[in-house]
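We show some of the complex, not the whole, and keep each chain where it was.
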């Protein structure tokens, strides 16, 4: 099975790390560390091999992939030798990262996006194309009546109205072109009733939102620990210092709000109450891609005794995110092939703010994910 | 169901916190925070109420419980008001903490221990007695041929030989008196083939070893996170600073070795390999009962990128341990009532170094525990 | 020498801790830990003894001192036994904490303040009165033309205009009543040309601003270390989590801005450049008076190698501040007696945002302070 991976934000850090990594994995230059789908539990799931993934995408900028990869090597995200080794693959992929179109109307833009997707699928004779949004986080989008139903949305677009935030327009175009959609960002993406309806009608699966790579990942294992030891979490405060393109975007109060909300959900859902404290994101250019997150948890135990846990997470965001992008592309491609339609709740394991009313504990999400993979394996042709 | 809780080390910090806490819970002065068995999942398990627990024990020292409780209040482990409120209960319990006997031979000591246990059970008309070892950690015990079978052991004891470390002698006495046994310490306890045989023959359950309250608890949730995200843990180093009686004992290299080994097992078992790094325990008198543990984890992700997690745990050991002692007494008492015999693998959730070949991940242990509780509930008289 | 200590915000945490502490010191119940002026370097400076300090003040609330002290004991700031021991002193001092007047005009308010100060001095026959502002931090005050000269200010006040923020009005009243003034907060206080002029004319000393008790204290020793090792500080980011009355006030963006600015100055002044990064203050009720500050410093060394320092400061703000309030009262009282006039630059050691163009390094400030003390000693009657 060949799977096209169409990256919205295809020249960003996460995208470039994903493309370089897939190339290196295909060439057998690196082990599958960081790729969840390379664990034994996924061996029988019939997923596309790294050699079966083809990359394309849209971006607002046109910096060559080789240049971006060089920058990521300079900042320690990618090994320089690896970047040199996959140079030719990067040059080839570069041609398939199109400039994000800006039509007269959103309808026109959507039409160009669809044409690009169809062209990509046809040229490479791909079985499926998964559109993965790894573009900059948008500000929280305003509600609009046209979001309610497919009919309302189509009417508004036909009238030339601009009713969708960019991430939702990409989801709209993906579904219209028969592609599945994954939102790795906290943006709106496919989370509108109108889009859900379109996906359902077209028989397409989708997943999201907001890749879970750092502080929230830790929360999803630590919060269940407190809950099941019956320890009362009194406050949970966090600060994320990060530079890089994503950091600059998130420093914007609008995007910051979207992200912080997505990061807090896990506590409420896992503990059953909202502890005091907030999560901040601060842009510090010098920190670059190696985000530093610091969290302080105060809790009380037996007879009310106060205690605390403090942690510092020093993770390379792009290196944490990229293998998950590959995982999601493989899993969503296989789900599409297996006829799965609508939100893929079982992929909650990968997201800070998962679709649907799902468990937020890491262990439950892992069980759901492996059961899902087992199901795919059972369905997949031997 | 009335359950006797016989605490070996009955005047130690953990024991006194357990007795004060049970009293306060019985009187409705505090919520059940920290008690796992007070979570909804255990409501139908037919466990003894806090009002049905009766405390006794052995200790090598005779400091009054009220004095020890006062000291714990002064150092912030127990609320002073609570200690005052349960004063009379402490005075009553004090009379049931006997001086640890020191007979001419181990056989003679064991006989006195049994007599004490039988007398306790009879005087209070208890349905079951659970012996819980919360005494000081012993040095690693030497192997001895008499540990192999019940017959060998009985012969050696009858000959007047001293072949058992204290913790195992308590287990021997417990089983001989028809009591179940829980080892909350990393000492030998019931972990000898001869003792397993005796427990089996007498139809008694037992559990252990080494209550999981701090750093290892965190390891049991964090190690699965790394494993399932396919992140490679390169090193995991830890240092535990603690004062108090337990700290002084553990500063002794022998006891330290027993404890450190028990703390490292979870990594090997969960990750499938042993990362670099060691765990140290340091005695710092000023730290008192509020242990500070610092851990550094270095790991690599996608394409080998190095990252790190650092945490500081500032926990009150006795406040973390005491509710688990109550949990274990309730659960083991119920298991005994339900006819469970031999090692209670399902209680692995509570231990650093659980009996048997069990999962070390927190979530799997939780599932095993709740399934066990459900089973008890099904069996228990309505 | 008797010194009156008039506390603006006399029922706040810092004030109450100061009053309890002075009482306990006078009674010989505690050693002078935390009091800089109890170090050998100050023995010959001729400072007032703790028995020579008399407390009074203004506050907007009328909660009894004994109640506030009880609350501080409950939250672990003050030892409960000490609070009981000084109960009678607290009751006595309570009568001298007046309700902050709210006159028809600022001129009228100032007149009442002066009358209160004069009455206090007369009733106790005090040699000097030092007014110390430990009231809630104000929002950054707007500039006003009347701040320029004493004449302009007097005209505006006589006209009934409200041109001064509260802290400056207290300074105005203090000077008018012949009292020296210390501002322990980041508020405006005496920092207006008009007030400087009045102090000069009346021959009065003053000091400030913003007691240096936590993160900034650390900065004032760490920044010189980087500077003198020629290490380049690239970023310095900090977050302060705190509850308590002060925390609630500082959560207000206006006050937060005043405080954060005051906290950053030391870096620029000591390093000669401003590193990236900011300081945040977050209100977390559960943290209470035991503030937790976390700082991350990234720096580069030889050949550009990047390194980092991270620290967590877990300090009790009131316990850190109160002894400095006593120090400042003693030193300013003695300076007044010695005829010192205008800003006391030598007290920079105590402040985050010291008056004048002074060194920000801890060691230089210490030298200036001890030289100052030596000077006072030389002048003081044997």
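Letters A, B and C name the chains as they come in the text, with residue numbers starting at 1 for each one.
Just so it is clear, a residue touches a chain if its C-beta (ideal position, glycine included) is under 8 Å from a C-beta of that chain, and two chains touch if they have at least 3 such contacts.
Predicted model, so just to flag it, every value in this text is computed and none were measured.
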Given 3 displayed copies, the complete homo-oligomer in this file holds a copy count of 4
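To be clear about the criterion, only the chains that are shown with their structure count from here on.
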Taking only the C-alpha atoms, how many degrees of rotation bring chain A onto chain C, rounded to the nearest 5?
180
In angstrom, rounded to a whole number, how far apart do the mean CA points of chain A and chain B lie?
43
Centre-of-Cα separation between chain C and chain B, whole angstrom
50
In chain C, what residues contact two or more other chains?
312
Residues of chain A defined as touching chain B within the complex
17, 20-21, 24, 30, 32-36, 38-39, 76-79, 82, 217-218, 221-222, 224-225, 228-232, 290, 300-305, 307-316, 319-320, 322-323, 361-364, 366
In the complex, go through chain A and note every residue touching chain C.
234-235, 237, 239, 241, 276-278, 280, 282, 284-287, 292, 294, 296, 298, 310, 312
